[in-house]
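Every protein chain but one is kept in place in this view of the complex.
Let's look at subunit A:
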Amino acid sequence: MDNTTSENEIIIETIDLKKAYGAGDALVMAVNGISIKIKKGEFVAIMGPSGSGKSTLMNILACLDQPTEGRYILDGEDVSEYSRPELAMIRSQKLGFVFQSFNLLPRVSALENVMLPMIYRRENRISLAERKHIAENALEHVGLAERMHHMPNELSGGQQQRVAIARALVNDPVLVLADEPTGNLDSKSSEEIMELLHSLHDRGRTIVMVTHEPDVAHHTERIITVRDGKLFDDHPNGKRVTWQNATGIDFSPAQEAVQP
């Protein structure tokens, strides 16, 4: 893998990002001028107390919400003024999501859950057989090869979150967004999920994770703290950046990940 060219590639850049709710006297600036840059391959935690604006910031970074002011450049594309359908396509092409409450479809198997994002692809559409193959690979890599035909309610919380992670990766996103991924898990499962995210990071994935647990944040290599809608702190976590040395075959970004 050629890492040298991508090392300084910027995946996320926000310039004076603002998000306002309400109007007049009731106007609330949930995000009030945040400028950050996140480079390819970084594993970043966003922290902050509730009401700090971290969720709003996350929603904008996840292309689920539009900023009121400022610019958001994702993977070289300015998406700050994109419409809802355009944002949906960006999410499909560039983003993978992991949620606190897993959000698996209850009536379909783990495998079909993982295949879901590929249904909505508009570019590089692939056949059903290929999709199935990719989804099976993804489930194997998260250690659920034996359970791919199970329904979500037949899986433990940790296993469900692994399915969700596999689902986040099948479209080979440039950015994985995890919103409190361990919030609904016991400590052992949390540990396993963090290990899994860590191994993804080791293989070169760019991951942005929202959390309020310092323990979880310490798994990352950079912690951004938001307070009152502003950037409060942004410091490296002193973690070793290991992905350059990975002998990645699994979930390295780019082509390798989607090709069987």
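The definition used in the following text is that a contact is a pair of C-beta atoms (placed from the backbone, for glycine too) under 8 Å apart; a residue touches a chain by one contact, two chains touch by 3 or more; residues count from 1.
We adopt the following convention: contacts and distances are computed from a predicted model.
S.K.: One chain of this complex is missing from the view, so tell me which of "Hydrogenase expression/formation protein HypE", "FtsW/RodA/SpoVE family cell cycle protein", "ABC-type antimicrobial peptide transport system, permease component" or "Succinate dehydrogenase" is its UniProt name.
M.R.: "ABC-type antimicrobial peptide transport system, permease component"
S.K.: Which listed residue (A:52, A:92, A:161 or A:206) would be found touching the missing chain in the intact complex?
M.R.: That would be A:92, which touches the missing chain.
S.K.: Given the contact definition stated above, which residue among A:52, A:171 or A:189 touches the chain not shown here?
M.R.: A:171
S.K.: Looking at A:15, A:28, A:73 or A:116, which residue reaches the missing chain?
M.R.: A:116
S.K.: Based on the whole complex, identify which of A:105, A:126 or A:145 touches the chain you can't see.
M.R.: Going through A:105, A:126 or A:145 one by one, A:105 is the residue touching the chain not shown.
S.K.: Based on the whole complex, identify which of A:59, A:159 or A:189 touches the chain you can't see.
M.R.: The single option touching the absent chain is A:59.
S.K.: State which residues belonging to subunit A touch the missing partner chain.
M.R.: Within subunit A, the residues touching the omitted chain are 59, 62, 64-65, 84-85, 88-89, 91-93, 97, 99, 103, 105, 107-108, 116-117, 119-121, 167, 171.
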